[in-house]
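Yeah, one chain of the complex is gone here, protein chain that is, but the others are all in their spots.
The first chain written gets the first letter, and so on, giving A, B and C; residue counts start at 1 in each chain.
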Amino acid sequence: MNRSYRLILSCPDDLGIVAAITDAVARHGGWITEAHQFADPDHGWFFMRYEVSADSLPFDGDGFREVLSPIARRFSMQWRVTDSERRQRVIIMASRESHCLSDLLYRWRSGDMAFDIPCVVSNHPDLRDFVEWHGIEFIHLPVDPENREAAFETLDSLFQRMDADTIVLARYMQILPPFLCERYRGQIINIHHSFLPSFAGANPYRQAAERGVKLIGATSHFATPDLDAGPIIEQDVVRVNHHNTVADMVQLGRDVEKTVLARALRYQLQDRVLIHGNKTVIFQ
Amino acid sequence: MNRSYRLILSCPDDLGIVAAITDAVARHGGWITEAHQFADPDHGWFFMRYEVSADSLPFDGDGFREVLSPIARRFSMQWRVTDSERRQRVIIMASRESHCLSDLLYRWRSGDMAFDIPCVVSNHPDLRDFVEWHGIEFIHLPVDPENREAAFETLDSLFQRMDADTIVLARYMQILPPFLCERYRGQIINIHHSFLPSFAGANPYRQAAERGVKLIGATSHFATPDLDAGPIIEQDVVRVNHHNTVADMVQLGRDVEKTVLARALRYQLQDRVLIHGNKTVIFQ
Amino acid sequence: MNRSYRLILSCPDDLGIVAAITDAVARHGGWITEAHQFADPDHGWFFMRYEVSADSLPFDGDGFREVLSPIARRFSMQWRVTDSERRQRVIIMASRESHCLSDLLYRWRSGDMAFDIPCVVSNHPDLRDFVEWHGIEFIHLPVDPENREAAFETLDSLFQRMDADTIVLARYMQILPPFLCERYRGQIINIHHSFLPSFAGANPYRQAAERGVKLIGATSHFATPDLDAGPIIEQDVVRVNHHNTVADMVQLGRDVEKTVLARALRYQLQDRVLIHGNKTVIFQ
Partner (left out) sequence: MNRSYRLILSCPDDLGIVAAITDAVARHGGWITEAHQFADPDHGWFFMRYEVSADSLPFDGDGFREVLSPIARRFSMQWRVTDSERRQRVIIMASRESHCLSDLLYRWRSGDMAFDIPCVVSNHPDLRDFVEWHGIEFIHLPVDPENREAAFETLDSLFQRMDADTIVLARYMQILPPFLCERYRGQIINIHHSFLPSFAGANPYRQAAERGVKLIGATSHFATPDLDAGPIIEQDVVRVNHHNTVADMVQLGRDVEKTVLARALRYQLQDRVLIHGNKTVIFQ
């Protein structure tokens, strides 16, 4: 994949947005390799993601930003330009269950997904060996009723110190406090082991077994102060039947959880996720 | 498909149930063409469905029942023997939307599914022509706030007079009163246009659009006095994205609804659905 | 859905294509409601589909064409502008099996898909009644070894006389001669009852059963002189197991066939299918 600059923007919908952008790109010889746009007529809002080949432009990312800046002002855009070669810094948080963590570490070490992992944080020491084998720092940060508040302050400092772009809750079984969800809005990706909004909260597989559903699922969403209610990034399901116990569902569900989480993270790493109220626009 | 007798039973789990049944079948030369069983360890309950080739037995269904009767008593079974050649009588109820009704009528007239339709009942006259073209009686039974009670009494009489085995609510947009749900427990199949338990009640596609889910679904379940809370027979989903409006979801959902409803009815017609508390055992 | 003009084009990839188009649209106040583009780096070819709200433009389709014409010449585009309110004329061809035909007629009469059906053509008379109930002309055109050539000449005249945009082979069990496939290249949509390229030719479900595959499928593609080898528009699959006989597969497959065919036709009606060598670009 060749280096490209990614322009991601949203703004009130208006005449001439695309023309202004494409004209600016074309005037500098920019080669658009991927283009997505979406106008939400209900809210009169416009979303766009363009990839422009870096080689085709006579300047770097900052030059590109300079060229786009007046257009952005004119249309009151929320916008950013990212560089496909800059790897995001992703902190992974886990508890004891390793399926999501293992899957992400595999994708990291095999190059299947390009990102840096400044550290893995867990409230249990169990996964230390496996993480450290990868040459990644493992931070054991116990969270219990007495130290909850202090622990989350530590976490906050850690996110800052590690300069994290994205935090992945890879079956991290603690509920983050509202102040963290708000400070890192749009940066914390959680995997919930149900097809939300069904079975939010604890023991979703048990809830699913009790309701007798014929499909179980997993949902990746941004963490917000409301538990399991943030913008959904990705979901998927798998078929179950009367033979399946809660234990079977846990097992079947693991494969869906890790797939859904990996897809959500991939979208995030490629700047394909735009938050739109309590929903997401995913430009795949 | 050759004629067969279907033995469907459930009872407290115990030693020797299968042996007693298979021995009785074998002693009379019965040829088992399909066999399913399930023991729920949590509730200590046993479920079974056997198909025995009719040709292989020296007696008819009543003779078969006579042979099985002492075994059924011994193990306190709820049981029945049905004849694959006896077509169920299915009343279809619809409102204005025709996708589920059209699909079922196609399956009926093409022989894809074998059942009789004594009549189609609707609270609107719109679908009369199409139904009558099939040579099927169409009964227009308006339901409005003033006549609700009387209308449902009429419906009850109709179910009796028509000797209905199964009633299909093919997007019939009225809520049946508890007395009907109870009198025809396990006989009334509804299709709800969401992936239950998410989005029960009215306007599920609107609810889904507002929540920003990435998959929408449909659920076929038995009607019970609790709205959209009866035993689930079948579910499925389809992928949506940010481009999809509520109207798009309605359209995409129709195809899932009719597929899910047709599967559920097929299981019911083949005596593959056993109710187990508020869940179902489906022997496919 | 509001009226829109659809611009569909392909051309050698070059700098400034999108800028030229979007500038022309913006200069006339055009409101882009949907935009898709794709550049194939292997072949250096560019594909685009834009929807522009008709209300936003100060001219009609011809005026729009006039504005775009110089740009089209400059970039050597193959292009067209279509009107979302102009319904395509679709001739459906069937034999005896009615599942695909029934499904398409349901979608037509319910308004699920907007198109006109000048006639249904079949080499068997079986489906006459059902078609005529819809008020659609049914043409029985037998094809047998003696009259094959004449029959296909008749078909050709019919396509011309009926001014057909698209011809759907809805399980029409005759192989069209090369001259028809060529004359109507990109206009004839076939449904093949296998997951191509597996099991081309006759009896695909028997072939699938013999090979012991665990999924069976259906493929909608443009008819070309090479049997079952034209550009694929859409495919899907359904799970089977050792219990399923060829007859079961035929039944299970019908639901996939009609779904896949309906999707392919929907893409075609909305001008979302661009042919690219022996492949398709589908802008959904």
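One rule holds for everything that comes next: a contact is a pair of C-beta atoms (placed from the backbone, for glycine too) under 8 Å apart; a residue touches a chain by one contact, two chains touch by 3 or more.
This one's a predicted model, so the numbers in the text were calculated from it and none came from an experiment.
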Among shown chains, those touching the left-out chain: A, B, C
Omitted-chain contact residue, chosen from B:A35, B:I175, B:A200 or B:I275: B:A35
Touch criterion as defined above, residue of B:G16, B:P142, B:P178 or B:G277 at the omitted chain: B:G16
Hidden partner chain, residues of chain A it touches: 34, 98-99, 102-103, 106, 110, 112, 133, 251, 254-255, 259
Absent-chain interface as seen on chain B, which is shown: 15-16, 18-20, 22-23, 25-27, 29, 31-33, 35, 37, 39, 41
Footprint left on chain C by the chain that the document does not show: 38, 40, 195-199, 211-215, 217, 231-237, 241-243, 276, 278-282
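Throughout what follows, only the chains that are shown with their structure count from here on.
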Interface numbering overlap (same over half, different under half) for chain B and chain C: same
For chain A paired with chain B, centre-to-centre distance based on mean C-alpha positions, whole Å: 41
Multi-partner residues of chain C (each touching 2 or more other chains): none
